[in-house]
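Yeah, one chain of the complex is gone here, protein chain that is, but the others are all in their spots.
After this line comes chain A, so read on.
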């Protein structure tokens, strides 16, 4: 026995401690993995020992290995053992390891609950501290529920060290267990006035985070925060409070008015000094005030604008002030300041575009910056700064960048931005769609982009919606189909070959505009096409059929029936390649069409006219459908979607499921309670669940006949009366047109318009205002004066009758902050009456059927 002990201690002398481990790893750079696996074996041995010091050492080493990337979850139980040691050193190591590797899936977390509870009530504040710190990293809903009350009591601990930690950890607890918010909130409010500044700022932090997500519940605290803001000198706290006000002001306009005064003071006093000092001292923290102040100013002036129609003179001044300061930031040579200036500007842009537009030159300069983040920010800003006038030149600049850009992510970003800018609000800013199509075609020359589908969808969109442009678009697409380089480009999904998808479809659908459908048909059926991705080939095949119909129409009736027969022959020769394709869709379509063409050929040989019937295959226009149209289809009269289709299952089945719930403690109680409930509630709940399921199930066939209406022409489409346009651009453009010539043409056109208008105006003026002297009317052209070059006949998306567009189904149902959205004013604060509080909590807990908390109070 004694020998064992001695042997044990000798072994322990040779244990590696952390330093040895680190040194060892650094010395074994070549065979690190092998060395580490030997170490892990040693650690496993050490963990089997009884000695807690040895275990703690082992766990410490494991933590280090975890940081290097090795998984240590197999040692979870040992970590819990070490956590439960009474010595602070080992406890600390245990908690550290736990905070690094425990997560919600760790089974042994349940074992820690009591240990943590003991530590929380320990007389040693550092024990408590370390427990709180560790807990914050791995708190789970169960832990939160069980420990919420202990932590709440700790908020009123005598030592501020503990109070601080307890306040901060409550935020995590709230996230995991939202029901704890209501009882904890009064105490939290008290902490805002805690004498210790650390606790105070912790409370401010927590409330700010909570209020950011659910601001309306915290409006009542506004006066308190106002007082804090004006009295506090701690910058960190100030920043948080200002951020909080940023969230509150949209809801309470009077608050906005009150804030303007102190905020303007702040800006003047702090910012002027800070910006000056910053470049000298780089005191970043003070500059950190900028962003939240800007946000608040924006909200404030917004709120004020809404509440007072006769604007206050001050608010626009404060916005101007902000924008001025931001300009100084952006012009600074420090990259960080530039970035932040741009960021803040984009926030202002959303509500006050005019004040930002004057700085367009600066933004365009930033586009040339070497730093990618800054360029991206500038791009974002541009998005809001476009107008009909400058869209073309901005896009031209961006295209230059696209050519110069290194790195495909940036190029992709540019591409997306260009398309976003152009397609904003239903193409509001585009005056010349031919120019836009040529831009899209130029973009197809980009290699290696992941956004081929974007370009493709844009082409499709424009071609469908803007009827006047179809001829031009079709000509362009035909050229694209002919061009070899796209076929040899990369074939990955979403690569640039997606454009061919759009090209083929457009040519097929609007084939009446094609000059030489035979040529295009031939291009579509080349053998090389078979190397494209499956979905593109399918479109090719389908549209080849459409083109075939057009060709037949063209040639039949004329004496040129040979051409028609040649076409059929061509199809019969080329389609078998597609019939053998590996892709199901392609195969299916190709074989259908092949058969069809064979029949047609037979008919042709008998000299029967088939063109009409073949065209009838593709008759009818396809209009775009709104994305939420299906949901808005009204349920017709007399149809009850909730009626059972079959007999409901009998009650005896639900009885059989009871025995399975034996092992969970709370479940039997709940299921018993449910049986006592009236049956109707159960049915109502099931009905709701079923409705939800049906709404989400794409295969569920709704029996309403009105769903057919959605796909037809008539309702919901607004036609702007077509005005005769005089096109200054010839429709047939040889070769690929450069978009620059459009720029020039556009300029000429606008000048011409302006000249015409001036002549008209002068005549009017001479008639009306004689003797009043010439008035200068050549001010900046307003947006409405610029008439688009082509009549934009934008077909709006179809919706079922009387359906309203709504946007409220996008919220994420799993957001924990949604659960925290409770009205705190309803809860009656009674800090003095603890008995009342206890009763309320008990009732609250009982209502939930949660036994553990009630038990807690009885202890």
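By definition in this document, a residue touches a chain if its C-beta (ideal position, glycine included) is under 8 Å from a C-beta of that chain, and two chains touch if they have at least 3 such contacts; residues count from 1.
The rule we apply is simple: contacts and distances are computed from a predicted model.
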Assign the chain not included in the display its UniProt protein name, restricting the answer to "tRNA (guanine(10)-N(2))-methyltransferase TRMT11", "AP-2 complex subunit alpha", "AP complex subunit sigma" or "Myotubularin". "AP complex subunit sigma"
Across A:336, A:357 or A:387, the one contacting the chain not displayed is A:336
Among A:376, A:440, A:552 or A:611, contact with the omitted chain is made only by A:376
Filtering A:133, A:428 or A:583 for touch with the omitted chain leaves A:133
Residue touching the undisplayed chain, where the options are A:124, A:230 or A:605: A:124
In the full complex, which of A:18, A:110 or A:755 touches the chain missing from this view? A:18
May I ask you to list the residues on chain A that touch the chain which is not drawn? 5, 8-9, 12-13, 18-19, 22, 26, 50-53, 60, 63-64, 67-69, 71, 73, 87-89, 92-93, 96, 99-101, 103-105, 124, 126, 129-130, 132-133, 136-138, 140, 161, 164-165, 168-169, 171-172, 197-198, 201-202, 205-206, 209, 212, 234, 236, 239, 243, 284-285, 287-288, 290-292, 335-336, 338-340, 370-374, 376
